[in-house]
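Just passing along the structure, written as structure tokens.
Note that one protein chain of the assembly has been removed; the remaining protein chains are unaltered in position.
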Amino acid sequence: MALELRDLRKRFGDVAAIDGVALRIEDGEFFSLLGPSGCGKTTILRTIAGIVTPDAGAVVLGGADITRRPLHARDVTLVFQNYALFPHLTVFDNVAFGLVMRRVARAEIRTRVEEALALVRLAGLGQRYPAQVSGGQQQRVALARALVVRPSVLLLDEPLSNLDARLRDEMRGELREIQRRVGITTILVTHDIHEAFAMSDRIAVLDRGRVEQIGTPTEIYQRPRTRFVATFSGQMNEFDGVVEAVADGRASVATPAGRRVAAAVTDDAPGPGARASVMVRPERVRLDPPADADQRLDAIVESVTYLGGSIRMVARAGGDRLLADLPTGDAPPPAPGARVVLGWRTADAVLVAAG
Amino acid sequence: MRKDRIVSSLAAAAALLALAPSAALAQGKEVHLLSWGGTIQTMLEKEGWADRFKKETGYTLTLVPKATSSEIIATAIAQKGKPQVDVVLCDMVAYLQGVEQGIFATLDRAKVPNLAKMVDLAWVKDGKGVMTYVDVVGMMYQEDVFKRKGWAPPKSWADIMRPELKGQLLIPPVSNTYGVYFLIELARMNGGSEKNIDPGFEALKKLAPGVVDWTTTFAKIGTLMQGEAASLAVFGYTSGFEIRKRGTPVMPLVPVPTYMSPTVAGAMAGSPNPEGASALVNWLISEPVLAYRGERFGNTPMNREVKVTGENAERVLTGDQLKTLVNVDYDTVLAKRAEWNDRFNREIATVR
Amino acid sequence: MIWLRLFNLLMAVFMLAPLVLILWMSFTPFEMFRLPTDTLSLRWYREAFNYPGFLNAFFLSARLALVTALAASVMAFLAAYALVRFRFPGRRFFEALFLAPLLVPGVVLGIALLQYVNAIGLYNTFWALVLAHVAIVTPFALRSIQAQIRAVPEDLEWAAMNLGASRLQAMLRITVPLTARAVLAGFVLAFIISFAEVTVTIFMTGPAYPTLPVRIYNYLSDQVDPTVAAISAMLIVLSLALVLLLDRLGGLRTLAK
Partner (left out) sequence: MNAGARRWLPFLLLLPLTAVLCVGFLLPLIQSVENSFHGFSPRGIDRSTWTLAAYTKLFDPFYAGVFGRTLRISLIISAITAVLAYPVALYVAQLRGRAQAFLLLVYMSPWLINVVVKAFGWTLLLGPRGTINTILRTLGLTDAPVPLMFNETGVIIGLIHGHFIFVLLPLWAALAGIDPNLRWAAGNLGARPWEIFRRVTLPLSLPALMAGVIINFTMNMAAFATPALLGGTRVQVVSFLAYEVNLVDLNWPLGAAMSMVLLVATLVLVVLSQRIVASGRRRVMFEGAR
């Protein structure tokens, strides 16, 4: 079911935890709220669940305003960060809890719980207590417990943050797979960009209670609209300066050091005279750039680090420091101190207003 | 699951509880007597005197037991204006405090026929109460200890000042009825009186360092005497005999001048069952009850017609002896009670 | 460690000494509080059973303590839940009110209660005693329950509500079972304290409801025989039996969480 947030606001004392958030999540979509800790993403999730009452704004589910609806009547289930499994109930009883609350018939509870446990690959563990299963299994119990009631929306609050790295990768895929199979509208809260990118249809990047940008993972990564989104979503080479001219979908920025850098822009980009930055992802920077790379710099290599899949080169071009992620090839990379030419395509550079 | 077993056993306990008979209050035919636990309670409930009362009058007698006269009278006063008890039986001094607060009704001679049989002395405050029996203030000493140490047995009140008895004494504090009489005697002995109590306090102050404990209850005196923590005590004469009877070798004696400590009965003003109250007061001063008190405890009945027989008969005072007793100025005692108690607490109680 | 153990043994002896002495003395053949020397006797146990008042008083006290402990632990749980889980005006006032009965001398509270209970027509009723005893034992029950509720993560309740439980259902199905030990401990403490209470009860109880401690207190006012020692000895044995029963039911370990 589609879920809409309309100008949601919530203050805790002096702090605005949610500062006017408006979103629309489509039916069946996997949507992520991404941001650093303290950006208000968990508060938004708890507002949707009904644990937090907003000061202003509305939560609209499938066209119905549920802002004031008691949380137990919302049909929106939440997987808590620490899972919040009931320690005194068995895995089976934990999963059955929501069905019992909905007065589902006993026989049906049995089949549905067993289905749900099978779905998360926990068949046969129903009689154990939460303390008797592993962390990954606990996470899946929490997921089964939230899914078994067939909610309209599934909320996931950093569900993978308590797992070790390998399990996290595994669960990421599994979670996405289950979500696709069930086809449920899902909202994920996370501070991990890789998690958000790997799982989401769309992502909202949040900072200090405000939405910075909404888009597909590709859009967020390749066309960040703000400095915050650009730097939060990965490494960037930055050229700060003043916009000189905007024409034909490209803008050129003059840096204080006298360098001119260009970037592809859209209509709402900062106009001439505005302070702005041109940003380029390190993996877009090429060594000995081909002809289509119209931005070129002479630089001196400072360091080279072998990362397995790529090589991270740090180089200096005048006053600017440049990062370049180069593919590992047969040829050895240039040694520190070597003079090199680095370049990228204007289309790969983005322009954001100065923070 | 074991949690279920706990829950179910609790539930079972709760169910039992609901089924347990709640003490239903019999209405109307009930009389409440506010008095001591202890011997009175044993007499009424264990020895069947409450049943006898019911047989004789038709009323169910319920005792409201308290530990001390002060507690009895405080309970009665707390119910002032809306009493739940009918008859009060306690020590004279405390009883008079109640009279002063106006909680007692005047006894009706017609409804309490036994009043006609009482000695003149027995009238309290124009019929606001009647003395049932009296005890006298006495001393008791450890015969063995005195013999062992070669001390002469005590005979008079003055003996208590003997230097060798320092650290051997149990004396009731002024808050206790016997303590009041003892204070008055100390005052009189030293040229004072109820109206001039200073000499009494001076004497107490002299005694204070030699007092083991300012003891208020019979039970405590018994235990301390039995453990030879002390060897001379001032208390009720009958208590001395009771302790001796229980196997502690104390010898009770009654020094002259002799003070009596009366036990007074009376009806509460506005009591829920005035008829029953009259019947109970009448019964309390009747021959069988007072004869029992005399024979069992050596209490002197205030009913002229009671004949006491048995081993304790000789301890019961005769009519002539009664006339020789000291007349205490109760009006002064009453007016000064709080002041004396306060003074005792300030000047005497903590001296060692 | 050996010193700690030795010290603990010494303290245990100190704790048990007066009890052991009373137990021993209850077998005295003498008519006074006196330790038996060469012969032991059961006469005071016979006396205790011959005296009708004591047996009735025992059942009354047990009934009172049970009702008091049940009422106090349930109401203390509800109140503790409100105090822990909600922020509302007057919270500190309620917290102070629930602890205040601890601070008032029993004598004063007893007389005040006698007057008040008399005035509102509850004198000489069982429920007057329950009211007073709940007030007296609540501070003891409330504390441990409050601490235990605080130890239950609030997210567990939110999770239950999120799955469709109302707040009441979440409390009953999640918080109650998870705090059952503390509530049980509070229940036991409330029971013991109510069963032993003398100072307040002496004044306010009516004739139809003399509790066992009040009976004992009154009995000792002008008698001194060791019947009460025998009664106390039987109470000690009875509570030991109860404790063992509780242990069989698995409750003892829950007491010692």
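The first chain written gets the first letter, and so on, giving A, B and C; residue counts start at 1 in each chain.
FYI, a residue touches a chain if its C-beta (ideal position, glycine included) is under 8 Å from a C-beta of that chain, and two chains touch if they have at least 3 such contacts.
These numbers come from a predicted model, not from an experiment.
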### Message
Which candidate, B:Thr42, B:Thr57 or B:Ser70, sits in contact with the chain we can't see?
### Response
B:Ser70
### Query
Which residue, C:Leu55, C:Val176 or C:Val243, contacts the hidden chain when the whole complex is considered?
C:Val243
### Task
Over the whole complex, note the residues of chain C touching the chain we left out.
4-5, 7-8, 11-12, 14-19, 21-22, 25, 33, 35, 71, 74-76, 78-79, 81-83, 85-88, 94, 96-98, 100-109, 111-113, 115-117, 120, 122, 131-135, 138-139, 143-144, 147, 161, 167, 192-193, 196, 198-199, 212-213, 216-217, 220, 228-229, 232, 235-236, 239, 243, 247, 252-253, 255-257
### Task
State which residues belonging to chain B touch the missing partner chain.
68, 70-71, 73-74, 77, 80, 97, 100-102, 173, 175, 212-215, 219-220, 223-224, 227-229, 334-335, 337-338, 341-342, 345-346, 349-350, 352
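Just so it is clear, only the chains that are shown with their structure count from here on.
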### Message
Graph shape for the chains shown, where an edge means the two chains touch. Line, ring, star, complete, or other?
### Response
line
### Task
Determine the chain that sits nearest the middle of the structure, using the mean of its CA atoms as its centre.
C
### Message
I'd like the Å distance between the centres of chain A and chain C, where a centre is the mean of that chain's Cα atoms.
### Response
57
### Query
Taking each chain's centre as the mean position of its Cα atoms, how many Å separate chain B from chain C?
33
### Summary
Multi-partner residues in chain A (2 or more other chains touched) are none
### Query
For the complex, which residues does chain B have touching chain C?
2-3, 5-6, 9-10, 13-14, 17, 20, 22-23, 25, 32, 36-39, 41-42, 45-46, 62-68, 71, 74-75, 78-79, 82, 84-85, 217-219, 222-223, 226-227, 239, 243, 245-248
### Message
So in the complex, the part of chain C that touches chain A is made up of which residues?
### Response
153, 155-156, 158-167, 169, 173-174, 177-178
### Complex contacts: residues of chain A adjacent to chain C
49-51, 70-74, 76-78, 80, 82, 84-88, 97-98, 101-102, 145-146, 149
